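Structure first, commentary second.
Heads up, one of the protein chains got dropped from this complex, but the rest are sitting where they should.
Chain naming follows the written order as A, B and C, and within any one chain the residues start at number 1.
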Amino acid sequence: MAAHPSSAAYVLGLADDAMVYAQRLGEWMTNAPQLEEDMALGNIALDLLGQARALYPHVGSLDGTGRSEDDFAMLRDERDWRNVHLVEQERGDFGQEMARLLWFSTYQRELYAALLGSSDPVLSGVAGKALKEVRYHGDHAALWVVRLGDGTEESHRRMQAGLDGVLPYLPELFFDDDASVAAAAAGIGVRPSSLHETVTSQVAAVCEEATLDLLAPSWRARGGRAGIHSKPMGYLLAEMQHIARSHPGATW
Amino acid sequence: MAAHPSSAAYVLGLADDAMVYAQRLGEWMTNAPQLEEDMALGNIALDLLGQARALYPHVGSLDGTGRSEDDFAMLRDERDWRNVHLVEQERGDFGQEMARLLWFSTYQRELYAALLGSSDPVLSGVAGKALKEVRYHGDHAALWVVRLGDGTEESHRRMQAGLDGVLPYLPELFFDDDASVAAAAAGIGVRPSSLHETVTSQVAAVCEEATLDLLAPSWRARGGRAGIHSKPMGYLLAEMQHIARSHPGATW
Amino acid sequence: EQVGSDFDALIAADQRIEPRDAMPDEYRQTLIRQIAQHAHSEIIGMQPEGNWITRAPSLRRKAILIAKVQDEAGHGLYLYSAAETLGVDRAELLDRLHEGKQKYSSIFNYPTLTWADCGAIGWLVDGAAIMNQVPLCRCSYGPYARAMIRVCKEESFHQRQGFEILWNLMRGTEAQQAMAQDAADRWWWPALMMFGPPDSGEAAKGGHTAQSMAWGIKRFSNDDLRQKFVDMMVPQAEKLGIVLPDPQLRWNAERGHYDFGPIDWDEFWRVLRGDGACNAERITQRRRAHEEGAWVREAANAHAAKQAAKQKESAA
Partner (left out) sequence: EQVGSDFDALIAADQRIEPRDAMPDEYRQTLIRQIAQHAHSEIIGMQPEGNWITRAPSLRRKAILIAKVQDEAGHGLYLYSAAETLGVDRAELLDRLHEGKQKYSSIFNYPTLTWADCGAIGWLVDGAAIMNQVPLCRCSYGPYARAMIRVCKEESFHQRQGFEILWNLMRGTEAQQAMAQDAADRWWWPALMMFGPPDSGEAAKGGHTAQSMAWGIKRFSNDDLRQKFVDMMVPQAEKLGIVLPDPQLRWNAERGHYDFGPIDWDEFWRVLRGDGACNAERITQRRRAHEEGAWVREAANAHAAKQAAKQKESAA
């Protein structure tokens, strides 16, 4: 396939979002509030990891470098990662995680639904498979947001704090960077801003049922799609890449 | 210099203790209870780092590999590190840190005092310089252990917990592994067990003044001198080595 | 009495005891203890490998590892459910684990120092677990036997994955080969200890073996299982190119088995007593996760109660 650098940048953003969030969710295993959640969060991590693994080789083909999934995940420096800040933030409490998961999986649901019509057959194929997965992720998160929002006094307070905590990271998710604008123009991708209204109204409906408020953020994160990351990202990569980096050229 | 592998192993243990503890203490900068402590803990970290940097090239000469300080610090896998578990444990609260620092610097004070008589001129030289430093470290720790032990109710409780928390890691500090037995026999080093009584009585005196109890541990850590480390070590190395590992062959 | 003789008849006929059946209290208590310990082992056993999820050296390995740790959580769930059929609930069993009143397999008190340890755990630890567990698929207590059938199927999959990790390392760089050999060196003896103390001799401890055998809970003695394990693993080690760390290991044509060197039972008892590398760490992490999750579990209960109340109201 001929090199399509601008589509490559777009798809890389999707892949990196999935990869980094899979890494964060993997941290929950052995740390969840009950065994069922160790399993559920592991399952979601696995799905996201699968999405990233399906997308990375495609990026390597689009950008003409032929890089493998591990070239992307294990041997790339922080400045070359294109994920949003939302997914790289440190693991918080379970309420914070459910807030992040609700937003991210609702976003992914609308994204993949739109990508079913992508002119890139690999992308539409990945979207078709992933759509079923992210529906489940969103339902799972919504279930917990409602339970925690409308549970005890403490859980309400914590769940509200969790929702408030992700607010600054949302504008970036719906920001039209150059790569997504080009990808949308080429019929390959969609403008993130086009998903904003639907996603927000779906999250708002869950929040209403959960007796929670959806506020406006006092600042907003920027730059993930341009490789400008927040503090936790460097540490995440150090941990994720250390063994692979320590054995150059090895296969596993 | 001809290769002396058994002295090399002994000196490497000393260097790795200093290096890993310097790394942990460095984490306090910007996290200390007051500015004076950011400075003091930074200072102690610098001293320990200096000790490690003086010792590593000597190890590289003793073992005949000619490895540099950065070869040792940045490019060595976990199984090849020879430090005790005490220094690799995660940063706890300030009381835990003062407990660790009190024990470790009292140990180092007796160690370096004994090493003044080492037949290895590099080692006795390092000991001479370091002795002044670790005296200050020990005094600083003792000051805080007394303040916290004999301060408020909360600080007494926390400081006691801090002291209790390091207990399982002390036997390893005074354990005669093969390398130290050989080094002592050769007049190069000292048996760690020979320091046990003096160190313990000095710490006990501080604890008494601090109205704190020195208890017996319910289990004990083992294996650091054989490269068998505890969970935090792998993460510490991932963070410490990531940039260096990401740029093979680069100089900085 | 009637209850005893029905039970005895079922046991004698090698039939399954089911939750509705009457059973001697000692049988029930023995099973609760054993199943709980087994369940605890599954969930504590998530930690040594869980520790490597964020650091797995390739995405394929990361995916396999997440799935494996997930399976272990699933095994824990089956087993707690099996224990619950005996009239004790999961929350109570977890409390006993957290308070140190019930044990988990001592093997998980050894640390996972390198990536190769994920291979060694799969190959040796899961291998030994299967050897212990296959006979339990015919255990006299129905729910336990059925849980074990599911568990064993997945465990043998894990064992193959562990073998494959080591296989790749042994065909990799020098450092990778050394890593694999080192892992085998550290895990071999602890794996042999997983079958428990010897049946006879100084280190033997009068356990519940005879009674468990009579009740159809246990089917083979510790030493028999250990020997079967050694006989199975030696050829696999040869295939891998790994040297097992026992100079006395050799084929004994007369016995038709491999002879092997003496096990350090002092170490076994020491680690069992709580003085192992990771005992404190494992239980601390378990407790912390449980405590940090308390508000979530409480909220789920409170929400369910609210929903139930609403339904009742709207039905009225």
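By definition in this document, contacts are C-beta pairs under 8 Å (C-beta built on N, C-alpha and C of every residue); 3 or more make two chains touch, one makes a residue touch a chain.
Computed from a predicted structure; not experimentally measured.
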Chains shown that the absent chain touches, full complex: A, B
Residue among B:Glu69, B:Glu88 or B:Glu133 touching the omitted chain: B:Glu69
Selected from B:Ala9, B:Ala52, B:Leu212 or B:Met233 as touching the chain missing from the view: B:Ala52
Residue numbers in subunit B that touch the chain omitted from display: 23, 26-27, 29-39, 42-43, 45-46, 49-50, 52-53, 56, 69-70, 73-74, 93-95, 144, 146-148, 150-152, 154-155, 158, 239-240, 242-244, 247, 249-252
Hidden partner chain, residues of subunit A it touches: 77-79, 168, 218-223, 228-231, 234, 238
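By our rule, only the chains that are shown with their structure count from here on.
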Chain separated most widely from subunit B, comparing mean CA positions: A
Pair of chains joined by more contacts [C-beta pairs], A-C or B-C: A-C
Inter-centroid spacing, subunit B versus subunit A (mean Cα positions, whole Å): 41
Two or more partner chains touched - positions in subunit A: 239, 242
In subunit C, residues with contacts to at least two other chains: 55, 175
